[in-house]
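Omission of a single protein chain aside, the complex is shown with its protein chains in their original locations.
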Amino acid sequence: MLKQVEGSWAVAEAIALCRPEVICAYPITPQTHIVEGLGELVKSGVLAGCEFINVESEFAALSVAIGSSAAGARTYTATSSQGLLFMAEAVYNAAGLGLPIVMTIGNRAIGAPINIWNDHSDSMSMRDAGWIQLFAETNQEALDLHIQAFRLAEELSCPVMVCMDGFILTHAYDRVDIPTQGQVDAFLPPFEPRQILDPAEPVSIGAMVGPEAFTEVRYLAHHKQLRALSLIPQLSDAFRAQFGRASGGLIRPYRTADAETIVVALGSVNGTVQEVVDDMRADGVAIGSVSICSFRPFPLLALRETLQHAKRVVVLEKCLAVGLGGIVSDGVRKSLSGIQLNGYTVIAGLGGRAITRSSLRQLFEDAGADELEQVTFLDLNADVVAHELEREALARRTGPTAEAILRRLGTVGSRIG
Amino acid sequence: MFQVRIHGRGGQGVVSGAELLSVAAFLEGRYAQAFPSFGSERMGAPVMAFCRIDDKEIRLREPVMEPDALIIQDSTLLHQVDLFKGLHAVGLILINSTRSFAELGLAEFADDSRHYRLCRVPATELAQKHVGRPVPNAALLGGFAAVSGEIRLESVVAAIRSKFPGKIAEGNVLAATEAYALARKSREAIHA
Partner (left out) sequence: MRNLKFPDAATPPMQSVKFYQTGTFTVGNRLLAEDERSVQANMERTNSLNSGHRACQGCGEALGARYAIDAAMRAAANQVIAVNATGCLEVFSTPYPETSWQIPWIHSLFGNAAAVASGVAAAMHVKGRTDVRVVAQGGDGGTTDIGFGCLSGMFERNDDVLYICYDNEAYMNTGVQRSSATPPAARTATTMAVGREPGNVFGTGKNVPLIAMAHQIPYVATASVANLRDLEFKVTKAMGIHGARYVHIHVPCPLGWGSAPADTIKVARLAVESGLFPLFEAEHGDITGRTKLRRPVPVTEYLQLQKRFAHLFGTKPDKARLDAIQAIADRNIARFGLLENA
């Protein structure tokens, strides 16, 4: 059914349709509206057969999820940014134990400095924990991916993170198609755990494993994600067959067939990128883009096939490997192993800075002329940076950097972009 | 694509206004995207919200940089914040005020009717009268429906009823309807 609702609410409705049995979450901007929506659905009785637990921290949230999932209940939680870090130990634990928990990440920057706005640093911090990481481009895809995520998680016995841009998607009103209960039931069978805490058949879960077996356990986790490389496209196809629209999958190429320049990005920025691609194509530029939906497992082969004939690849990232440059770029470069082409990393949108059509147009034109640095920070305020460096060179006790920059910017009132 | 930028202060329903507009467009079978600006969200601070309306799926995710219409919910923002940045030629400026454009210090816009369509609605007063609360967003949308040519009053009314409960909805509907009538009259006056 078509609705015009906030992205968070659409996601809440989709999760409710998946018949979760335990929902436990701790509030953090910008995930709050999703959990509040689910809380309302449970409390009002619309979502029956579900326990909604208000926990005292994110660490508790994922721990409660671990317990309930191990006891055979379909379990869901959500977090962002600092919250994801606070539960980091449990994130690795859930993956290591092979529990099919589904968690939404309302992507938000990680402090310090504290920042509530969107970027991908939170999901990236947990990229090697063993969770599957799917990135939604639109609110429609966000709600669709949660439905696919439960089935994916339960088939593999592996937890899944569905990542959606905080504020940009979570707090945006969009037109979405919410499936019916019947459609979801036909796609998502009841949870059949691979392991379960059951007095009728006692098992011990969570043993200490030494050098003699640890490598094999980890290898199998890796193998499981490699299997996901086939399963994710299959589920996307099955989803299309059941719901009538394309959603998910590993990557989504856009006008890449004869492209000389290809832009790679994750999440909602792809929409703006596609607009710019269309504008430039209309001007005769051979440019295309690829949206990566499955970041873990990383789609090395699929990317290679799409990118290999281009002259240059621009990886547009909302995250930063401090001291190195790009994170997504690393994966893209790996996928192009042995192939010689120009690769550019562009760090953009950190801490919620808007990525504008006009900035992207200029950026892509510079890339096309191969006039880009290896690593570019889009829309960096060079004056502010220069001033701060100068200031720091003058004395030792220069005070906190962030505050100094804010003072210089004189941040009051609203700014566009 | 038609792009709207709404300016106001925290607590005035700026975000709700954008959402309402998107629902109204949806009810006409169109695509719409509404989202807030992401500044400090404390009461009284300047805030912005955006709404895009189109007949096909909206992919763009940047803030509205080049609005086709500006809705200014709080005239105290004038001369304080650069409200008019990026406003399109032949842009619509809809302002919530009882004072004229000249009195607001916006004579330059009033004089240049080739490039700017102006509309003034005493939305806060209408809201106070019909709803009992000084939240001008719904009334302003009535005015918007009258002068933008983008949305029908019926759709705005339906959107209000879908979002607000009973009496509050009806109060807002009355405010929006009266704003619509006022805006149409003043528009006719300009073109007379």
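Just so it is clear, A and B label the chains in written order, and each chain counts residues from 1 on its own.
One rule holds for everything that comes next: contacts are C-beta pairs under 8 Å (C-beta built on N, C-alpha and C of every residue); 3 or more make two chains touch, one makes a residue touch a chain.
Nothing here was measured: the structure is a model prediction, and the numbers come from that model.
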Touching partners, among the displayed chains, of the absent chain: A
Touch with the omitted chain, as defined above, among A:Ala10, A:Val64 or A:Leu134: A:Val64
Which of A:Val35, A:Leu97 or A:Val346 contacts the chain that the document leaves out: A:Leu97
Residue touching the undisplayed chain, where the options are A:Pro189, A:Gly206, A:Gly244 or A:Pro400: A:Gly206
Chain A residues that touch the omitted chain in the full complex: 21-22, 24, 49-51, 53-57, 59-60, 63-73, 75, 89-90, 93, 97, 197-199, 201-210, 213
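Everything that follows uses one rule, which is that only the chains that are shown with their structure count from here on.
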Geometric centre distance via CA averages, chain B-chain A, whole Å: 34
For the chain B and chain A complex, residues of the former touching the latter: 7, 18-19, 22-23, 25-27, 31-39, 46-48, 58-63, 65, 80-82, 85-86
Chain B-touching residues of chain A, taken from the complex the two chains share: 2-4, 6, 116-117, 167-168, 171-175, 268-272, 274-275, 352, 354-358, 413-417
